[in-house]
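My questions all concern the structure below.
Note that one protein chain of the assembly has been removed; the remaining protein chains are unaltered in position.
Let's turn to subunit A:
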C-alpha cells in the first residue's frame, strides 16, 4: 500500500514537472554566495568564454556557506570558492582550505585587491546604503537623510532599522567602517547616539531594506544592490549613500587546495579576472575592482555616482577581519537588546 503510494507520487504525478539531468563531462563544483540571479548571469558568460566548462553550483548565503565550508573542512567537496565575502574568507578556518594561485590576467585587478600569497582575488563588492521609504518619510514630515550623522538626529527616532552585526555581514561592515572612519572613541559615542533612534536590529542584512520597502519603517540601513532591486520592483523608496563614505565588502575567489580538477578550476578562475568577466560584473555589481567598465543605467537612475570610488570608504579589510570578534562582542554588550 505504502509502496504503491510512493511510486504513484514519484512517477505519475511528477512526470510533468520532470527536468532532465544533463550528463556532465569533468564538471567543477563551485560554492558561491553571489545571489542566485547574479551567479547565473556570470556563469552564462563564463560558459561562452570556456565552451567545455561544466559547473555544479551551490549557492548559499555567506553565513550558511561559511558554516558549511568549516564543517566540511576535513573533506572539502568544492573546487572553487567564488564570490565570497572577503572578511569571512580571510578568517583562518576558511583561508586554510585555499591554495595559492595567481589567475592568468590577474594584473587586470589592482594589487590591493589581491592577496600577497595569491590565495584570493577580490573582483566585485557591495556597499552600504540606506533604503528610505518616501511615503512614510513624507507622512511623518521628515527630511530625506543624507548621512550617518543625520540618522542620529532625534527626528528619526523609532523609524530606523539596521542589521545586527553579530548575525549579518552587512551589519558588521556598517559598524566596522564607522569605527574605522571615526576612530574608536568617537565611533562608539556615535553608535550610542544612533542606538537611541534604532527601532530594531534585524538579523539579516537585506531585510532592513525590505522592511523599509514594505513601509514598516522609514529607513532601513542595508546595501546598495538591494535598494536598486527594490526600486526596480516598484517600491517607493530612495537609495541614499551616506555622505561620510559607504562601508563596503569585497567578494573574492579562491582555489580550493583539495580540488581534484584543478585544471578546469584554474581556467574558471582565469576567466573571473578577465575583461570579459568584468563586462558582466558591471551589469550587476556596484563595486567592480577591474577598471574599465560602465555602470548600467538603472544604477545611475537609483542614485549611484558614476565614479563609485568617490563615495566608498577605504575599508581596511584585514583589520575588519581581525577585529571582528572583539567588535561584535563589544557591540552585543552595549546594544544588543
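Throughout what follows, a contact is a pair of C-beta atoms (placed from the backbone, for glycine too) under 8 Å apart; a residue touches a chain by one contact, two chains touch by 3 or more; residues count from 1.
Here is the rule we use: contacts and distances are computed from a predicted model.
Asker: So one subunit is absent here. Using its UniProt record, which name fits best from "Cytochrome c oxidase subunit 1", "K+/H+ antiporter subunit F", "ABC transporter permease subunit" or "Alpha-ketoacid dehydrogenase subunit beta"?
Answerer: "ABC transporter permease subunit"
Asker: For the chain that's not shown, point to the residue among A:214, A:257 or A:319 touching it.
Answerer: Spelled out, the listed residue whose C-beta touches the missing chain is A:214.
Asker: Tell me which residue among A:35, A:99, A:244 or A:330 touches the hidden chain in the full complex.
Answerer: Of all options in A:35, A:99, A:244 or A:330, contact with the hidden chain holds for A:35.
Asker: Which one, A:26, A:64 or A:96, makes contact with the chain that was left out?
Answerer: A:64
Asker: Residue by residue, what part of subunit A touches the chain that was omitted?
Answerer: 1-6, 8-10, 13-14, 17-19, 21, 29, 35-40, 56-61, 63-64, 66-68, 70-72, 74-75, 77, 88, 91, 93, 135-136, 164, 166-168, 199-204, 206-207, 209-210, 214-217, 226, 229-230, 233-236, 324-325, 328, 332, 336-337
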